[in-house]
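A single protein chain has been removed from this complex, and every other one stays in its place.
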Amino acid sequence: MNITIDVKEMEQYTKVKIVGEIDAYTAPKLRETIFPYAEKKNTKIVIDLSEVSYMDSTGLGVFVGLFKSLNANEGTLQLTGLSERLRRLFDITGLADIMNINSEVEGGV
Amino acid sequence: MGFRDVMHEKYKEILESYMEDQNEQALYLSQKFSRKSIEYKISPEEIISIHKTALMELEAERSDSVMPSFDILLEVMMGYGLAYREHQSLRTIQQELKSEIEVAANMQQTLLGTQIPDVDCLDIGAISVPARQMSGDYYHFVQDEQGAVSVAIADIIGKGIPAALCMSMIKYSMDSLPEGRHEPYQVLESLNRVVEQNVDPTMFITMFYGMYNTINHTFYYSSAGHEPGFFYNHETKEFEELYAKGLLLGVDKKTKYRQFEKRVDVGDVILLMSDGVTECRTEEGFIEVDTLIGYIEKYIHLEAQEIANKVYKELEYLQDFQLRDDFTLIILKRIK
């Protein structure tokens, strides 16, 4: 039950790559790592989830919180590389309709 | 090199020095040794064995009394004595907490208790098992005078006490909905406004709300991000997903919820569940939907409550009796 979170501040956006499982144990670490970025004005955060094997509702909670916080600060959130399982999770919860989500991994830029 | 590799040597050195002239410094070093050995989880019986080995090795050179060696042993065991006492005191505290939580869990049961409605045309069963002492799952039945049976099933993100507290809030907002019949989408929309205002932004709730009209035998339902239920068609013997989609409660206060409907014939079964059912994880991974349906199918001919109990037993067994998430399963079977 481990997670590694890699944050890179690029010129136009903040790139985050998460590897591992996002559950009740790892969610606090994820929240602590990413939230400070979301509290700045006008940030764009792109999160690569292609190597996230599992996410439970606590993990989903982190993304909802992140999304709300970014919205409040005029920022945007983009999630990429979702597996079919994750995609379904975001679909059922209606989050796929309000968040910017795609299953492809963001290439280059 | 780790402590384990050098502890024998170290102990022997201390012992040797103390047996020489019974100096206080050796005893101080013993105390430090004691801390270290506890830190490295060396058990008390191991210490005795280290002591014995060291004595034997030293004995080769000297044959005077071994009595002073016990001072060292005593000093080293001091730390264990302290750790033992702290352990006892922490255990008392833990027991107190446990009984407090038990009281709270009982209160929760009373607070959230719901009666399964008694209607001629429906056989209803429900099972809800918390993963820990307090549940973050919630279900509730309401029966109105015009013969409709409503059912709510909700899952609060997270488990344990925070989830339980949040659930009490949901319960009260449901109770304070104005009198009269409410369409499922209306219920979700008004709850959504309450949750949006009152709950921490990282906390959210999924809810499925359904209303069974016992006159036209139609099931009306809406979902706020909740795990879709299943529908069993008695005639074709097939299962389908009770498809519904809608945003989680508490994300956006202006959310509108769509309402779906399903005609129910005699023998058809509606199954509603929390994600503890579908997200059931075993050593090998998640159970597949097909596996789950397989279990349900096996028992679908039984009475509703029996189906719920049996399916729970199967999944419990599959997970080695260690629930990772709260588990709730509700079954509505049309019998007339």
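Worth a mention:
As written, the chain order gives the labels A and B, with residue 1 at the start of each chain.
Keep in mind that, in the parts below, a contact is a pair of C-beta atoms (placed from the backbone, for glycine too) under 8 Å apart; a residue touches a chain by one contact, two chains touch by 3 or more.
Heads up, the rule we're going with is that contacts and distances are computed from a predicted model.
For the chain that does not appear here, its UniProt entry gives the protein name "ATP-binding protein", which is one of "Nitrogenase protein alpha chain", "Carbon-monoxide dehydrogenase small subunit", "NADH-quinone oxidoreductase subunit G" or "ATP-binding protein". Every shown chain that the unseen chain touches in the whole complex is listed here: B.
Residue B:Arg85 is the one among B:Arg85, B:Lys98, B:Arg181 or B:Lys237 that touches the chain not shown. Only one residue in the set B:Asp5, B:Glu24, B:Asp120 or B:Glu145 touches the chain that does not appear here, and it is B:Glu24.
Only one of the listed residues, B:Ile48, B:Leu74 or B:Leu97, touches the absent chain: B:Leu74.
Looking at subunit B, the residues touching the absent chain are 24-25, 27-28, 31, 35, 38-39, 71, 74-75, 78-79, 82-87, 89-90, 93.
Please note the rule applied: only the chains that are shown with their structure count from here on.
For this pair, subunit A with subunit B, the centres built from the Cα atoms lie 25 Å apart.
Across the interface of their complex, subunit A is touched by residues 155, 157-159, 201-204, 206, 223-228, 245-248, 251-252, 255, 275, 279, 286, 325 of subunit B. Within the complex, the subunit A residues that touch subunit B are 24, 31, 56-58, 60-62, 64-65, 67-69, 85, 91-95, 97-98.
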